[in-house]
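One protein chain is absent from this view; the other protein chains keep their places.
Chain IDs A and B follow the sequence of writing; residue 1 opens each chain.
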Amino acid sequence: MSITPDEIIATAKLAKLQVDDKDISEVTERISAILELVDQMQAIDTSEIQPMANVLDAVQYLRPDTIVEPDNKILRRDQFQQIAPATDEGLYLVPKVIE
Amino acid sequence: MTALHQLTLAEIHQGLAQKDFSSREITQHLLDRIRSLDKTYNCFITLDKKGALEAADAADSLLAKGSEGALLGVPFAHKDIFCTNGIRTSCGSKMLDNFVPPYDATVVAKLKNQGVVMLGKTNMDEFAMGSSNETSFYGAVKNPWDTNRVPGGSSGGSAAAIAARLTPAATGTDTGGSIRQPAALCGITGLKPTYGRVSRYGMIAFASSLDQGGPMARTAEDAAILLNAMAGYDNKDSTCTDIPVPDYTAELTQPLKGLRIGLPREYFDERLNEDMAQTVHCALAELEKLGATLIDVDLPNSALSVPAYYVIAPAEASSNLSRFDGVRYGYRCNDPKDLEDLYTRTRSEGFGDEVKRRILIGTYALSAGYYDAYYRKAQQIRRLINQDFVSAFEQVDIIAGPTSPSPAFKFGSKNNDPVSMYLEDIYTIAVNLAGLPGMSIPAGIVDKMPVGLQLVGNYFAEAKLLNVAHQYQTVTDWHKASPID
Partner (left out) sequence: MQWETVIGLEVHVQLSTQSKIFSGSSIAFGAEPNTQANAVDLAMPGTLPVANEQAFHKAIMFGLAIDAAIEKKSAFERKNYFYPDLPKGYQTTQLEKPIVGPGHIDIEVGENSTVKRIRIHHAHLEEDAGKSLHEDFHGMSGIDLNRAGTPLIEIVSEPDMSSSEEAIKFLKKVHGIVTYLGISDGDMSQGSLRCDANVSVRPVGEKKLGTRAEIKNLNSFRFIEKAIHIEVARQIELIEDGGTVVQETRLYDSEKNETRSMRSKEEANDYRYFPCPDLLPVVIEDSVIEALRKKIPELPEAKLQRFQSEYALSYYDASLLTELRSVADYFETTTKTCADAKLSANWIIGDLSAFLNKQGIPIEHSPVSANQLADLITRIKDQTISGKIAKQVFEAMCNGEGSADEIIESKGLKQLSDGGAIEAMVDDVIAKSAAQVEQYQAAEPDKQKKLLGYFVGQVMKASKGKANPGQVNKILAEKLAK
């Protein structure tokens, strides 16, 4: 299956990535080559095969419902927000969210 | 006396215990070496000199009080994918160039508890996506055997640092071969444990169902000592397995008599160059001499492992890397004009080309209409690959073959052709898809460059792999070959 430049642009939009006009043909070409490699899978009939998500077919451990929190939650927040690009009054700031 | 930087972990432990030298002495020695040599190799992204010397002093005072512990006071390095409290953790990316996590990865905490002295954080392919270390935001690592050649990737910084005797050991992570392939290309020993053996908490995710952290060192014995400290259940990682951790050093010296070694026909076909094939066969002959039997096995679906991997890994990565949005940490573009602009420019400026390429492939593979043809199909192929190994392990105890199709290649020779770069991991990827433990040990020299022998074990059979590797290393010297005095 080969991919078109338009599909690359639509996919980039979903992934919040920008592909510059000058790069689009090269990106398309490289990704098409990878998809060609990937398409070797299509030669195999897997209709009877269960997909394998976890190799050990393990099951989920469920955590007891207990609160685990530091004594000073404000201090912890401040630690986390020290490494944040923009905060105010304990909130993370982003350009206006319009619904 | 052997120079301090040529000592293995086990030898350092002995030296510290016998007061031949202090932790501060060896730590300072290695920091000095890094300062003079790493300008050439570029193995480290961040050094923690102050923290290392403090940890060394703390270890020395514990040692003086008679404390023991195989790792107490031993210098060490972490791949820059493991979060380290208070120390920048970049994952080789501009996106996290300013990221100082306020928490430790479980593996980091476990090693810290053992009294390890962390020298710094090693260079890597950006978000572990690469087989040559050329995708790092901090520039490529140079192979200490030949600085015109790649060290392999993505744990290239760890592998090269060990080979250049800048650290006796380090952590690595392996999603498609990222411990084993650089270990092979740099002539060191690396182990990827069974999926679920080592906690992934705090290890920045690339492909969650494939990623696994493991030890990189010069010998199998050192790898065993490290795995003892790294392995084990963690209630912060749902995919971490709750089964007891054996003492991996206990069975190192078991004789190999009666050991059945499977040789996958598919790993010895025309794609493997002749010199490589010959080297691997020589290594296998040594194992035969130790009492092992060689048996041909089939892994009929192994050709499908690279295609399946290049759906599963990018798909998971595309989702795992969505959290890098410029809101809570990491890089943020200047003056975003609106929310869309914040997201798009932050991610386009913060990620490198290979990362963006894989996000695009993964996003495409998961998008409406393609899920069944790509992701679901790849997970089905994954089961077939798994079944191949299950059948093989009914006949043999371990599987052996080359780690990579060729020795380290020259810079720039593959990074313009992603597909040929991806095929570099042709022998390692299936092991990740099946979740099995795999090792690479130095097994010879081709073109003046080291090459690796790959050993693959059954689930949780790390002790068996380490046993075979150790026995091989007692009768060969390839692991002692050093590119540097």
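Keep in mind that, in the parts below, contacts are C-beta pairs under 8 Å (C-beta built on N, C-alpha and C of every residue); 3 or more make two chains touch, one makes a residue touch a chain.
Note that the structure is a prediction, hence the values are computed from the model and not measured.
Asker: Return the single residue from B:F21, B:Y103 or B:F268 that touches the missing chain.
Answerer: Checking each option in B:F21, B:Y103 or B:F268, the one touching the absent chain turns out to be B:Y103.
Asker: From the list B:F76, B:F137, B:Y248 or B:Y343, which touches the chain that is not on show?
Answerer: B:Y343
Asker: Per the definition of touch given earlier, which of B:Q6, B:S319 or B:S420 contacts the omitted chain?
Answerer: Counting the whole complex, the residue in contact with the absent chain is B:S319.
Asker: Check each of B:A10, B:A70, B:V150 or B:V327 against the chain that is not shown and name the one that touches it.
Answerer: Missing-chain contact among the listed residues: B:V327.
Asker: In terms of residues, what is the contact footprint of the unshown chain on chain A?
Answerer: Here the touching residues of chain A are 14, 16, 53-54, 58-69, 73-74, 76-77, 80-81, 86, 88-99.
Asker: Under the stated touch rule, tell me which residues of chain B contact the chain that is not displayed.
Answerer: Touching the missing chain: residues 82-83, 89, 91, 96, 99, 101-103, 105, 200-205, 207-209, 235-239, 315-316, 318-319, 321-323, 325, 327-329, 339, 343, 363, 366-368, 371, 375.
FYI, only the chains that are shown with their structure count from here on.
Asker: Which of the residues in chain B end up touching chain A in this complex?
Answerer: Chain B residues touching chain A: 98-102, 195-196, 209, 235, 238-239, 241-242, 301, 303-304, 306-308, 310-311, 318, 325-330, 332, 336-345, 347-348, 351, 356-357, 359-361, 363-365, 367, 373-374, 376-384, 386, 418-419, 422, 433-436, 459.
Asker: Using the touch definition up top, name the residues of chain A that touch chain B in the complex.
Answerer: Contact set of chain A toward chain B: 1, 3, 7-8, 11-12, 14-18, 27, 30-31, 33-42, 44, 46, 49-56, 58, 60-61, 63, 79-80, 82-86, 92, 94-98.
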